[in-house]
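Selected chains only, in their assembly positions.
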Amino acid sequence: MGEKFLMKGNEALGEAAIIAGCEAYFGYPITPQNELTAYMSKRMLEEGRVFVQSESELAAVNMVFGAAGAGKRTMTSSSSPGVSLKQEGISYLAGARLPAVIVNVMRGGPGLGNISPAQGDYYQATRGGGNGDYRLIVFAPNSVQEMADDVIDAFYLADKYRMPSMVMADGMLGQMMEPVVFKEPKGNKGLPPKDWALTGAKGRPRNIVRSLMLGGTGLYEHNEVLRKIYAEVEANEIRYEELETADADVTLVAYGSASRACIGAVRHLRAAGKKVGLIRPRLVWPYPYKVLEKQAEKSKKFLVVEMNLGQMLDDVRIGVAGKAPVEFYGYAGGWIPTVKEVVDRVNQMF
Amino acid sequence: MPKGKVVIDKEKCKGCELCIATCPKKVLGLSEDFNTKGYRYSTPLHPEECIGCGFCAMMCPDVAIEVYRED
Amino acid sequence: MKTVYKKPESMTSATTIYCPGCHHGIAHRLVAEVIDELGIADRTIGIAPVGCAALAYDYFNVDFSEAAHGRAPAVATGLKLTQPDKIVFTYQGDGDLASIGAAEILHLANRGFNITTIFINNAIYGMTGGQMAPTSLEGQKTATTPFGRDLKIHGNPMKVSEILTQTAGAAYIARGAVYDPKHVMETKKMVKKAFQNQMDGKGFSMVEILSTCPTNWGLSPLDAVEWLKDNMEPFYPLGVKKDIDQDQ
Amino acid sequence: MEHKIILAGFGGQGIMVMGRLLAYAAMHEGKNVSWIPSYGVEQRGGTANCSVVISDEIIAAPIVAEPAYSIIMNRPSLDKFEPKMAPKGVILVNTSIVDRDVERKDLDVVNLACNDEALELGDIRYANMIALGAFCKKTGIIKLETLKKSLKNVLSARRQNLVEINQKALEKGYQLV
């Protein structure tokens, strides 16, 4: 165990990226993730690595495309509207099978919205806001510690499956300070070599990085490769936490910031003798559908709590598959559930 | 010298001192007390000196100043 | 007594969110004065940027649209082409106009559509807390150049007005400042010309205004003025850079 | 136990540092802790405030909606947070600047002329530490010693020479209650 630091989530994301061996960071300022860009502007230079404040989010994600194509660990970060601008680039990364880490510190939407914490980009993150069939491995941390851990894993899994991954946080997590201990990264242990990288064709046939597959059945076959990889990720990488689910009559489902109030609520309601549990997906893609399916066999009701108008709700419905009613509790544009609110809402279900 | 009058809306003032620095007659200065937003505000310390040139108003980013001059 | 100065009609009475001494406020005032003097308040549509002036619509008494970061020229194009009799202007910061919106302003200027742009160059991203702008100066310390802007690492400051003079469609490009009454008056003339040009159908007109950001420069409003004069003005010389009326 | 604290005042009053110090100290005492600033446009010219939560368990809500404790360094903050305080909460008010009394009768009020006390130490900038020292004594949430030890964590490298004087301010505040 290393030293314990008290750090802002945004800064912890940055330091974790440094520890994970991020060699190039490209970003553009936007609240509430500015501390991350600022942190990298200092630390990357100190470490002799690449930092560029790009002219836009579009440029940033395409710089990432370049650095990832060079076989480097690379990252970009933004907040909601900025991440919208990256959608084409993210689709390209997925299409060209380039590993990279994208951070979204979500804020209120739609449009310019505001800078309060929100979870309105769940659809975008889990279903691909860009064109075509592709997926990101999407981490949904709920604490500064998890933000640090997830960045390290995000780099690793991106390399493992040769696909982009995302850490989906929100303004609350980005802005708050909590204690954090940085874990030892796995390095390149168990990772495939990046023999596809563009490093100059010295002593080998030339490499090409691309998502364009014109003519014939190239793109069709490429999509079958993607389908296979995504199935593999779904088979291997389901991550979630359960809290008091074994005998729960009501099962809460929540991720990220919203899940913290739910943890408090479960504690509170259990103390009051109510059988309430929580399923908290740690990755929201791949999604723990089977866990929900199993839970639906015992739990009488589900309540999805999100800081949006109901997005993960779709996934819970798919997982529960009609075996129990699924209710929703959520608001968008700056609402952060309190323990009391969740408790009150759950109490209506008994 | 014409005679001028400067009127400052103390609640609009943010105490930036741009008007104070620009006044050719050193008419203006910061107040001792604070307005409700917590700023020390600009106020005519020597109103009698004012020539109504309007420079202070020209420099005020918060449109807190009105200037009048004898015809 | 006769009134020497009063709040322009085209401004609301709202108090701005700008920091003490921020030149945004002066620039707003000049625009409002020009709108008043030209008598176009009831047919003017402004476009607010994403930047400290994002809430500009709270301060102007004319129709206003928001625009996504950098896209004010595109929004202006949509508004103006569908209503050629209206007076449409964008009001943009250096991050908005020179960084993320570089393509849009370049194309608007090159097309030469009949639109007016007020460009606030404060050499920094004010709204987001003081990061490097394309216009930040060599050596300037910002939130994202903690060791100072190093041209090798962070690239060169961008002279937007000089670049835009090379576009065929720009009718008028000028750079002013508002740090003293003399420059306020000169700059107001520029702003007026930029609006008058639109009324006369002359094409794209832009006034760049060198401005302070005391907060993110970490200086008092008065020290900020000095910093502007000592550092920005030599690198970004004031004056009319292009004027098709003069050049012909 | 979970302690929900709001610290509030003007931008230049060192509110954030005060919050971070409290959070660090709590961490050093082995507690779960969170610190979060209110951020946004309203910061400009308005009040700056931050939430600190110190708890033995996982912290469910880092943003404090209903503080049980607060340190109020200026008048707008009092106007804003007095109505939000939890019943019977502890509220420390910097009477050097705040020009009205706390109105709620249920609150446990500590009135302290922090600026004046700080001035005695040479600079009103220590008003925040005066307040925090007093808060420490009044609430017992954290040990004075831990606060003092944690100062080096929140002062930047350039400011480490100010550790001692800030420790003095903490102590002074502690003594004043």
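The chains carry the letters A, B, C and D, assigned in the order they are written, with residues numbered from 1 in each.
In this section, contacts are C-beta pairs under 8 Å (C-beta built on N, C-alpha and C of every residue); 3 or more make two chains touch, one makes a residue touch a chain.
It should be emphasised that the depicted structure is a prediction, and the values quoted were computed from it without experimental measurement.
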Subunit formula of the full entry, expressed with the displayed chain labels: A x2, B x2, C x2, D x2
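In this section, only the chains that are shown with their structure count from here on.
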Comparison of B-D and B-C (more C-beta pairs in contact): B-C
Whole-Å gap separating subunit A and subunit B, where each centre is the average of the chain's CA atoms: 54
Inter-chain centre distance, subunit A versus subunit D - centres from mean C-alpha coordinates, in Å: 34
Residues of subunit B whose C-beta touches two or more other chains: 14, 39
Touching two or more other chains - residues of subunit D: 41, 45
Of subunit B, residues touching subunit D in the complex: 14, 37-39
Complex interface listing, subunit A residues touching subunit D: 4, 6, 31-32, 114-116, 171-172, 175-179, 260-261, 263-265, 267, 336, 338-339
Interfacial residue positions of subunit C with respect to subunit A in the complex: 50, 54, 66, 68-70, 95, 99-100, 102, 125, 127-129, 131-132, 134, 143-147, 153-154
